[in-house]
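Take a look at the following structure, please.
Complex shown without one protein chain; remaining protein chains in place.
And now, chain A:
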Amino acid sequence: MRRLEMILSRLVWFVPTMAGLVVIVFLISNVIPTDPVKVLLGENATPAQIEAMRVKLGYDQPLWVQLARHFHDIVSGNLGTSIYSQRPISEDLATRLPATLELTLTAIIVSVALGIPLGVISALKRNSLLDHILRVVSVSGLAIAAFWLALLLQFFFAMKLGVAPLNSRIDGFGPTPVTGLMIIDSMLDWDMESLHSALSHIALPALTLALPAAATIVRFTRAGVLDVINSNHVLYQRAMGLPPGLIVWKYVLRNALISTVTQIGLIFGVLVTNAVIVETVFDWPGMGTFAVQSILQSDHKAIIGFTIWIGALIVIVNLLVDITHSFIDPRGSR
């Protein structure tokens, strides 16, 4: 029952959270000293053309009217038209969402697969040489800037070793889109060539995103395991003579991972943020590159649309994390 209340409460908060986000982004985008109409029409446009387009797009209205209209459009599911691509922004974002999801989900899977075992090992071998090495590496992982790591991986794996593609999402345009996720669509098509291409192309960008995230997970898992491993119930299991592996798996991890799971939800937000840079460096056709292009073109509505989608995505992921959290640690939801 508490779990249902928690979910409903989160859903209710979703509305003011998103509204606040829209207002902040709208105001910021209007502070930037650009005129989207002039950008749209280019340097050759005459003042008459600019004025006509300004009226047509509603940019001649007072700011609060524009904001009210913007809210109305968003509630109606209309994010407006990109002044650069001239297409509905929702359509542009929907086209690019699968690429970003595929990249960030792969990065999360890789970071969890690396981070949790290494965090456990680091805790179990506390103060050993291995622990020290893992701690140094994880601190370094946190400190590395995503764009720099991306360039390093490109230089080493793509240019020097030649074992990975330099950029893009797949050779050519990929399999017929069903889910939009290249790896899944290749498998659905039973197209091994595309699957190979999709996996090889995602390797470096996913690693770029995953390594700093894994470093965070290592540190949280290590701290969680150290905290639990000295607790009374674990000491009791030891005294009972249970094998160490079973103790760690059954009694330590479940309790130790509570903070890690919460962290994974937060990491998702960081991954999406870093994806803006990583997608640009790797020419990954996701929402990040869309955001960069929109910013460079001063496409205000597209920037707002991107922020709303990303904001909603992060809120939803955090809700899922809360739900998962309530299953791992049912104390709070009883």
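Here, contacts are C-beta pairs under 8 Å (C-beta built on N, C-alpha and C of every residue); 3 or more make two chains touch, one makes a residue touch a chain; residues count from 1.
The rule is short, and it goes like this: contacts and distances are computed from a predicted model.
Undergrad: Which of the following is the UniProt-recorded protein name of the chain this complex doesn't show: "Xanthine dehydrogenase, molybdenum binding subunit apoprotein", "2-oxoacid:ferredoxin oxidoreductase subunit beta", "Cytochrome c biogenesis protein ResB" or "Twin-arginine translocation pathway signal protein"?
TA: Protein name of the absent chain (UniProt record): "Twin-arginine translocation pathway signal protein".
Undergrad: Among the options A:Ile109, A:Leu151 or A:Leu246, which residue touches the chain absent from this view?
TA: Residue touching the chain left out of view: A:Leu151.
Undergrad: Could you tell me which of A:Arg54, A:Arg96 or A:Arg222 touches the chain that is not displayed?
TA: A:Arg96
Undergrad: Please pick, from A:Phe26, A:Phe220, A:Tyr251 or A:Phe290, the residue that touches the omitted chain in the full complex.
TA: Of the listed residues, the one touching the omitted chain is A:Phe290.
Undergrad: Spell out, residue by residue, where the missing chain touches chain A.
TA: 32-35, 38-39, 41-47, 49, 52-53, 82, 84-87, 92, 95-96, 99, 151, 154-155, 157-159, 162-169, 171-173, 196-197, 199-200, 203, 280-283, 285-286, 289-290, 292-293, 295-298
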